[in-house]
Each structure stands twice: as structure tokens, then as C-alpha cells.
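Missing here is one protein chain; the remaining ones are kept as they sit in the complex.
Chain IDs A and B follow the sequence of writing; residue 1 opens each chain.
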Amino acid sequence: MKDELSTLQQTVLKDYKYGFVTDIETDTVPKGLNEDVIRLISAKKKEPDWMLEWRLKAYAGWLKMEEPKWPNVAYPPIDYQDIIYYAAPQQKPSLNSIDDLDPELKRTFDKLGISLEEQKRLSGVAVDVVMDSVSVATSFKKQLEEIGIIFCSMGEAIQNHPELVKKYLGSVVPMTDNYFAALNSAVFTDGSFCYIPKGVRCPMELSTYFRINAENTGQFERTLIIAEDESYVSYLEGCTAPMRDENQLHAAVVELVALEKAEIKYSTVQNWYPGDKEGHGGIYNFVTKRGICQGYRSKISWTQVETGSAITWKYPSVILKGDSSIGEFYSIALTNNYQQADTGTKMIHLGKNTKSRIVSKGISAGFSNNSYRGLVRASKWATNARNYSQCDSLLLGDRCGAHTFPYIEVKNNSSVVEHEATTSKIGEDQLFYCKQRGIDSETAVALIVNGFAREVMNQLPMEFAVEAQKLLAINLEGSVG
Amino acid sequence: MIDLSYIQKRFDQLQASHPNDELASLRTEAFNRFTRLGIPGLRHEEWKYTNVSNLFNNEYQQALSASALSGIDQSFLDSIRLPGSTDADELFFVNGRFISSLSSIRSSNDELIVISLPEALKSDFAAIVKQHLGHSNRYLEDGIHALNTSFINDGVFIYVHPHLKQPGDLNRPLYFYHISDVRDNHILSQPRNLIFAAGGSRIQITETFATIGTMDNLSNQVLEVVVNKDAYVEYYKIQNTVNANQISTTHFHQTGKSYVHALSLTLNGGTIRNNTNLILDGEGCDSHLYGLYLINGRTHVDNHTLVDNRQPNCYSKELYKGIMDEYATGVFNGKIKVERLAQKTNAYQSNKNILLSDHASINTKPQLEIFADDVKCSHGCTVGTLDENAMFYLQARGIPQQNAKALLLKAFAMDILVQIKPDRLRNYVEQLISDRLLINE
Partner (left out) sequence: MLLIQDIHAETDGKKILKGVNLEIKAGEVHAIMGPNGSGKSTLALVLAGREEYEVTQGRITFFGKNLLELSPEDRAHEGMFLAFQYPVEIPGVSTTQFIKTAVNENRKYHGEAPLDAVAFLKLMKEKMRLVDMDQSLLTRSMNEGFSGGEKKRNEIFQMAMLEPSLAILDETDSGLDIDALRIVAKGVNTLRNENRAILLITHYQRLLEYIVPDFVHVLYNGQIVRSGTKDLALELEEKGYDFIREESESSVSATQPENISKT
């Protein structure tokens, strides 16, 4: 049994491969947070006055708020004055094309498996790359522009599309929605902006790759996606960070707006540095993600594979406002060593005939704690609302915890809500069966874990699914049928 | 802010009148806790969906001793008695005080012993009472529970002997009648009792509630049951009193491999909160937890359950079903906890709800907290309305819509009803439900 356990441990204890640091000059602001720092960030980004005012208002709100204590996670107090709120890799101002990118940066992203060479990319994924506080490159921009799609950094959007930003920024996640959203609203530095015009089906996956590189910094990116009537976009997000002993704060906000018959599919593979085996270091990932199905028959689908971060606190949610709109949440959360995850979703049914589906697969190993927390609310007006939720937990070893906290609130009598949850472990008999077929423990565990997570994996775009499988520490060489 | 200073006065009064009481220090400790915690508001996670603070807007009287109570009609008492009462051990409580003159202990002393808590503390049972009274305090950390403990006074201690004529025999049923006499005053009743089911004993307990008068009443009642090795306990709670506001706590502590079968039934009431705890503290415990809430009007019922698996190889099954009509609101909060030691736990939980009106609502929160890996746990919950296909099928067979509806609702409730094991009690409850469904139509 002991051997078995250690094999299980080793299997999920694959070392973090993205922990290197890029040696590049960085432009930073002084440590700490006050109005002057916010003004400095805004000035560095050459923002218009309205943006600065918005930030200062959020900051004033944040000062009055308290850090939430309800998540099932524990960490020492964060010193918000000990964080650098802006760090940008120094490079030539204004890039004309990816070719102008600093070679060191390019090497970094090659190392991370992100090829920025447009012509080399077969799958046709447009990438916006955010390093520390700023966007460093966006590919396929021109091709997308031709069909009216705006895909750029948030900084550029504020400069070039102020009317869209003003209209939608903070419309889904109000600036003082919660403590970390308020902090983000005050100090966000960059992120991706994406606008799909009416009737356009985005021909390629849009993707943002987030990388924390600089020391002592927090990353506060802000993403906004607007899908006009009858449009479609699939958006991918990936992230990594160097291995450091200190904890670094990542407090992002993502807002999605889907108008009539529009569909947004948002996939995340979150692989921030999780800390070492003793629980030192790692990213505090406190993220607010929310989408609104504004229009009739609109659809928002969140898919997430959460394997990194010391602490994850996020609940990608959907407000189902438009009649007959659909919200989906598919999640795999793997925690190991001393990682803590408190993640789930909120499905707020406001419109008639709205539907939502939640599939959550939690995998706990080592000394970790993994919680699903979700809310399904059918308001009085949400007649015929439907929700189905399935939350399964898999425990590897007996020092970890798996928890489920679903909240279900139904206020009309035509809605149907169903919730199911199970907890299980990898059976000795399953392992022995695999071994008898010549499959060693490590591969067997990977196979079984992958099977457990399959329903969610199937939701990921092909390219991401492959990365996600690797991330689940699964050696699936040749076994994909 | 609610003015609770009158409670302080009552507390001081009680302490002054019983200065050398064995229970005084327990009360003081609890009252300090109550003062610190106060009445829980909606921000308290365990009270998120049930607002009790408005129940404390009244200045209630509390009966601090049994002697002050005036007579209650025999005919009223007979009207609330449970089936088979003449064979049962019957305990009457009025405004939270045990009234021995109304009660009848028909079991012999070697079957069952009923004495007051202060008496018990002076008897051979002192060690048992000291060890177990207040075990629930560790699990219910809120001002309301502390408030009950602050006023522990002359509740009863019941010792159930393992003395039985035939293996498989049960003792006489044990009936608790909690009466609120609100003919003259707003009343807060806080009964607090302790049952010790000795190793190998078998007991069937039913608690029921009644009100006389029209003033406001609030009952904050606690029953702790210690279930020892090889003991067998059946427990039924029947709440069928219009406008009665209740916080009713039943705390089972299974100290060895034993069997508990608990069921609560709510048909009427004002604001009701039931806490049912099962602490599985012996290896191989077998526990069954059922509930039915069939409510209308503005009744609010909140069932909070906790199954805490602390030892290996325990089995628990939980099923709660609810039907909410008119403006009724239901809450279900079921927590299954599996501690590190509790390997091979099997725990199942299910909560099913039907909403019959546009104004009715349900908030349900099934929770799993698992710290052991070799376990099988699942929970499920559903919210929906009556099955339209079934309705149509019945109507197509010539059954009028109202009858079809009553039939389907009764069928829905049947899963719980069949879990009432004593025939007489089950028939009685079935009749209550049938009446209720027809009255409703």
C-alpha cells in the first residue's frame, strides 16, 4: 500500500516545467499601492482621464472593503504594500510585427511551447501574449481586422476603442463587486480585448497567454470579450510563472458579454506555479470571471483545467438574462501537495427557459484541499429554468480533502434543478487489473484520472486538450484511441 | 438591534434562585457564549436562509419553574395525545417545564428511569450526565443553542435499561408533548432533555408539539440522545402546529456500533428550524435520517442536518423530501463530514423538492466534506414540480385534476411515510397527510 501511494504521489508530483526566469530588463513602478501609484500606472499607459478616474474610484471602494474570509482556504495575510503593481519587459516601443519582438522574449515563449511565428502555426490560433503587466505581442491581428474582429491588448483598446471599453468595462463585474475585483479595477495593467461584430463567426481560436516573470510583482490583467448578435468566438487562456519562494498575487477580472444568439466559449488551462512540495511559494490566484448572456438564445460556456497555483479562488459564472440563454461550466481542478482550491460557478437564471449545466471534477492528492462551491439560482421570473449539476471528487491518498458546497435557490415552480455529487478513490482492483494487462502503476493512475476527467476534457479545443492531458501528469503515449 | 436585556434579567433571576446548582456553571459558560454570539443573522453561514432575528422582537416570558403554571384542560390534552398513548410513557412539558403531574411513566424502573437533571446530578447517574449533557454545544456554535443551554434547569434525564423480555422487543414508546401555553403571554420555551440509551437497549421516541392561546410563542428545544453500543433508537418528530415558531434540535451521539433511525415531519408552523445531528463516534454505526416537509401558507421550514463520520465502517442514509405550496419556503442544508479516521464510510444523501406555487421557494445546500480517501459518498438533490406526464395519465384515466394532484403528492411523500416503523404512528401520520392534501384542494 505504501508503495502504491508513493507511485500515486510521484505520478501527480511531476515537477513544474515552466519554472524558469527570463533575464530581461524590466520597467517597474515602486512597491506599494496608493493613488500616486495608480496615477503612475495610468500615465505609463498613456490613458485618458476617464480611465484614471475609473481606477481611482475603484481604489476608493477597495479601501473600504475587506478581504473575503468565507472560502475554504487558509493563507497568511497579504501585505498589499509589499507588491509591485506594474512591471513591463523593456523592449522597442510599438512593434510592427511579431518579428520585431525581443529575441529573448521569443525564446521564452518558444520554451513555453507558444510559437509566435504566424506562418508556422497550423492550427490557426491567434495569440495575445501578456508578460507581467503588459501585452507583448498579438498575432493574426491584421487578418482578424479584415473581418471586423478586434483582438488586441486592453491597453490598445482603451486608446483605440474607448466607446466600447466605456460601455462594457465593469458592466458584468462591477468595479466593487468583490475585494479582488476592486483591486484589479484600480490597478489592472493589461489583458486582452476582443470584439466580434454582428454575424461573424471567428474563424480561429483566440488565445491569451499569461506569463508572470518579474519578482515581487502582482499580475492584474483584465479581459473583456464582447460578442455581438449572432456571432461566435472560442477563446483560450493559458498561464505559467517562474518558481519562486515567495507567494505572488494574481487577481484578474474577465468579463464576457454575449448578445442575441451569440456564443462565447472560454477555455482556461491554469498552470501558475503551485509552490514546492512543502507548500512554499506559488501563486495566489484570486480571479473573478463572469459572463452575461444578455440576449435571447445567447450562450456562454466556461471550461477550465486548474492544475496550478498555491491557492485558487475563482467561480466563472453566467448571468442568464436573455430568454432561452444557456450557461455551461466544465471544470477539472487538480490539487496536490499543499495546494488549495476553492472553485466552482454561479448560474443565475433570470430569463425564461434558460438552461445551465455544471460538470465539475475535483482531484485531490498529497496534503491538498479541493472544494467545489457553486450557486444555482432560479429567480421568480426564470420560468422553466433548467439546471443539471454533476460534481465528482477523486481522492488520491488519505491526507487530502475533497469538499462540495452547492447552493441551490429556486423561487419559481416551473424550474427543474438537479444536483448530484460523488466521492471516490482509485480502486486497488482497478490498479491491479491495469497492471495485469502490462500497464504500470504510473500509467494506470494517469489513465484512470484521465478517464475520470474525460467529460470535461472533451469540451476543450483539441490543442488545449493535449496540453491539459499532459498537465494532469498523464503519460498517454499512444493511448488516445 | 434587538433588545435582549430582558433575557439577561431572566438569566440573573434563574442563577440567583439556584445558587448552588450543579448546572449553574454550565449555564454561566453558555450565557457568556450567548452574549458573545448573539442571535444569528442572515450573514451567519448556517442561518443564511432563515431569519430568526425577527422572532426575538418580542419580549417573551419564560416559565422558570413548573409551579407557576395554571391548569390545562384534560380535553385539550387528550386531543393532542398520540396513538397508543395509554401504553406509552408520556412526558408533558408546558412552556418548557416538565410537568410530572400530567406525565405517566408506565415502564418499570428496571426498564426506564426518568428523573430531573438536577436530581440526576445527585444520583448514580451524575457521571453520565456530566459527560454527555452539552455534547451538542461542540457542534452548534450559535447564540440560539447557547441560549437554550443558558437556561438548562429542570429538564429530564432518561436512562434506558437494556432490560427486555424478548430479544427484539422494544420498550413502550416514549412520547414527549411540548405544549406552549400562550393564553396570557408571549412565551419562549426552552426544554432541554437528555436520553441515555444504555448498551443493548431499544427505544422508540416521538416528540410532538402543541399550542394553546393566540399570543406569540417561540420554542427553542433541545434533545440530546446518547446511543451506546448495540443500542437501537427510533426517533420521530411531528410538527403540526399553526404559527408555532420553533428551533428544534435533536443531537444523536452514537458512542459505539449502534442503530439510529430518525425522522422529522413538518406539516404546519410559523418559522421552523430543525437541527438534526448524527455523530457517528463508534466503528460500524448504522444511521438513517428522514424528513418530510409539506408546507403552505407562509410557513418556513429549515432542516439542517449533520452526519459526522468519526470512525471507520459507518453507514448512513439520508432522505429529505419537501412540498412547498402558496408562500411557503423550504430550506435544506445537509452536511456529510468524513473525518480522517473514518475510512470505509458509506454515506448517501438525497433531497427532493416539489414547488406547487409561483410564490413558494426552496433553498437547498447539500454538502460533502471528505478527509478520508477510501469512502463512498454521494449526494443528490432535485427541485421540480409535479410530473406533468403522470398528472395527464391519471386525468386520462378519469381522475379529476385535484384528486390526481393529491394522489401524486401523497405518493411523493410515501417514501418517507413508510419509514415510520410503528404501524399506529404511521397510520396516524398518513391520516394527517391525507386530510391535509384534501383540505388543501
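One rule holds in what follows: a residue touches a chain if its C-beta (ideal position, glycine included) is under 8 Å from a C-beta of that chain, and two chains touch if they have at least 3 such contacts.
Values in this document were obtained by computation on a predicted structure and should not be read as measured data.
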### Query
What are the shown chains in contact with the chain that isn't displayed?
A
### Task
Return the single residue from A:P30, A:P68, A:P203 or A:G427 that touches the missing chain.
A:G427
### Message
Contact with the hidden chain only, please: which subunit A residues?
### Response
427, 429-430, 432-441, 443, 447-448, 450-455, 476-481
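Basically, only the chains that are shown with their structure count from here on.
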### Summary
Taking each chain's mean CA coordinate, subunit A and subunit B are separated, in whole Å, by 45
### Query
For the complex, which residues does subunit B have touching subunit A?
45, 340, 343, 353, 355-358, 360-385
#### Entry: subunit A to subunit B touching residues, read off their complex
70, 378, 380, 393, 395-425
